[in-house]
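Starting off with a structure, shown below.
So, chain A:
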Amino acid sequence: MPELRMALAFFLLLNILAGLVRVVRGPTLTDRFIVAQLFGTTGVGVLVLLAADPGQAALRDVALVFALLAPVTVVAFVRFAVGSGPSPEQERR
Partner candidate 1 sequence: MSPTAWMAWPVILPLLGAVLALLVGRKGVRVVAGVASVATFTASAVLTWEVATRGVLRQAIGGWGPPLGIEWRADGLAVLMLLTIGVVGPLISVHALDHLGDREDREFLPLWLFVWCALNALVLSADAFNLYVTLELVTLASVALIAVRRDRPGLDAGLRYLLFALPGSLLYLLGVALLYGLYSALDLGLLGQRITPGPVAWVAAGVMTLGLCLKTPLFPLHVWLPPTYTGAPTPVTALLSALISKGSYYVLLRLWLEVFTPILDWQVGQFLGVLGAAAVLWGSLLALSQSQLKRVVAYSSVAQIGYMFLLFPMATLGARTGAVYLVVSHAAAKASMFVAVGNIHQAVGITELGGVQGLAYRMPFTFLAMALGGISLIGMPPSGGFIAKWILLEESIWTGQWWWGLVLLLGGLLASAYVFRILRGSFLPLPPGVTVRSIPLGNELAPLALALIALVLGLVPWFPLELLAVGTAR
Partner candidate 2 sequence: MSLWDGVCAVFMVAGAFFCLAGTVGVLRFPDVYCRLHALTKVDNLGLGLVVVGLALQSGSWATALELLLVWLFVLISSAFTCQLIARAALRRGAAPWTGRREP
């Protein structure tokens, strides 16, 4: 069972890395930011999987904090970043 959890954690990590492609390719800032959100949730998944190992219970607290604070960046993004970056015309390419 610990092996399965570790394997799943690894699998989720690979998912995160695959998501990097979208960050690099964009094309819009919003797309990139969506991937950041995806990373956040997947990262929480990795953390809760790792936390199930004996002696690692504190990692659940880390996952909790990640989940709790995720909206902070989002709200900041919506407030600040939306107006910048390439214009809609450029976005559609």
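A few notes on this one:
The definition used in the following text is that a contact is a pair of C-beta atoms (placed from the backbone, for glycine too) under 8 Å apart; a residue touches a chain by one contact, two chains touch by 3 or more; residues count from 1.
Basis for inclusion: all candidates are chains of the complex that A comes from, given by their letters.
This is a predicted model, so every value here is computed, not measured.
Looking at 1 or 2, the chain of this complex that touches chain A is the one numbered 2.
By the touch rule above, chain A contacts candidate 2 in their complex via residues 1, 4-5, 8, 11-12, 15, 18-19, 21-22, 28, 30-31, 33-35, 37-38, 41-42, 44-45, 48-49, 52, 57, 60-61, 63-64, 67-68, 70-71, 74-75, 77-78, 82-83, 87-88, 91-92.
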